[in-house]
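What you see is the complex with one protein chain gone and the rest in place.
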Amino acid sequence: MTALALSPPRLRRPWSGIESAGESEVTELLPETEPERDDARLLDALRGGDEAAFAELVGRYHGPLKRFASSFGAGDAVCEEIVQEAWLGALQGLKSFEGRSSFKSWLFGIVKNQARRRAERERRTVPFSALSGEGEDDGLAVDPDRFQGEDGAWPGHWATPPRAWEDPQRRLASLEAREHLRTAIAALPERQRAVVVLRDVEGLGAEEVCALLEISEGNQRVLLHRARAGVRNALEGYVNG
Amino acid sequence: MEGTELSDLVAYKFLRPGAIGPFSGFAWPAPAGGAGEWVEAATSRGPCRDGIHACEPPHLARWIWEELWEVELDGEIERRRHKLRAPRGRLLRRVDAWSAQTARRFARDCAERAAEHAGVAAPADSRIAAQMAADGDTRARAAEESEDPYVAAHGSAVSAYIAAATALRVGGIERHEAEREWQAAWLARELRLRP
Partner (left out) sequence: MAEMHTHGTDEVLCREFVEIVTDYWEGALPEERLELVEEHLVMCDWCKVYLEQMEATVRALPEATVEEPVPEATEEALLTAYREWRGPS
């Protein structure tokens, strides 16, 4: 008996909501635009002198910006300083922000520049692209032993297929699952982590991430995929465990 | 690609129950009385960014789901590898002959084809080919024993795949293609498809 002979697992029906370039409309995986509209409202208030609006934006983005800063290889205290400087830079530059990119991605860009300036000042040159890149772009999404070898009836097909997760949305929303998610992200190689955090946690677009990290689209996709697959593998152990 | 001369062909599309696009989740406007509403690709209401997809009888066995519909395509029709692509399309009518029951019969017949291919395997291949055919039989049986239309439809898709793969294993690409042609002929005959 091989995997191809097994009866099908329980699938979502109708099987939909999954984006593909060929058959689907807009991605459902894109983050909602609600926060962006809200950013615009806060920006207007901030420009009008509303201190609470500034405090709210700081509260919203300080954490994400710090996590992003840390992907340039600096320690916690330095990141805190980098992001503080970035906020000051943002205030100075606010007049020139025309809303061509999202406010969020504009902020990330300022942090990137601050991190770079800081590194130059300290004569550490750590461009993102040089960060411990060793081997991060190779490797496989799934353990090759889970597929049949050339001597089987179905080479390249699943030998040990994934077990379906019951009600994944609900299961992955539990506090315990979130803890596993965080652990899984923390365990990723640095470059993969930086990409997946910007894309899937912070919700930036592919182009924005390529520009921020100065990597090619192809490289971005590879890192993103390895990261997602790594997190899925970790969750698989948790959900099935 | 051969452009407009394709305009008169009859195209088909497999969908999930309720005329739902399997990959897009798009709910196709079902015909009421006449044909269904036209659906445009690449609009906010359309299901696909790059075109409306359908296929011709020779490739039906590769795209099996629970419902089969006859569709009309319009505009520049392109013949892709195993499918057609056009800027506009609409459902004409459901092919009622494609049912869970038909799917179970197709699954069974494909499983028997796999067994026939395995029966003529060279000694070096016979063990593996027998395993492949046995898998086909298991899937056909699962389809036959289940009330579930998905299990029937999917079982027939897998069974057809297994027959084609067994043919490939035993007799190479020519035998594989011949098997796919046999499957297409089965569907065209049993479903009384317009050529």
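Should a chain be cited, it is by its letter among A and B, assigned in written order, with residues numbered from 1 in that chain.
FYI, contacts are C-beta pairs under 8 Å (C-beta built on N, C-alpha and C of every residue); 3 or more make two chains touch, one makes a residue touch a chain.
What you are looking at is a predicted structure, and each value in this text was computed from that prediction instead of being measured.
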Remark   = Even though one chain is not shown, subunit B touches it at residues 22-23, 49-50, 62-65, 80-83, 122, 124-125, 128, 154, 157-158, 161, 165, 168-170, 172-173, 176
Task = Could I get the residues of subunit A that touch the absent chain, sorted low to high?
result = 3, 8-9, 11-12, 15, 17-23, 27, 29, 31, 49, 51, 54-55, 58-59, 62-64, 67, 80, 84, 87-88, 91-92, 140-142, 144, 147, 150-151, 154-158, 161-165, 168-169, 172-173, 177-178, 181-182, 185, 196, 200-201, 203, 206, 217-218, 221, 224-225, 228-229, 231-232, 235-236
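One rule holds for everything that comes next: only the chains that are shown with their structure count from here on.
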Ask   = At what distance in angstrom does the C-alpha mean of subunit B lie from that of subunit A?
value = 37
Message = For a test of understanding, state which residues of subunit A touch subunit B in their complex under the given definition.
response = 1-2, 4-5, 7-8, 11, 13-18, 20-25, 152-154
Inquiry  = Please output the residues of subunit B touching subunit A within their complex, sorted ascending.
reply    = 16-18, 20-26, 44, 46-50, 53, 128, 131-132, 134-135, 138-139, 142, 146, 150-151, 154, 158, 162, 165
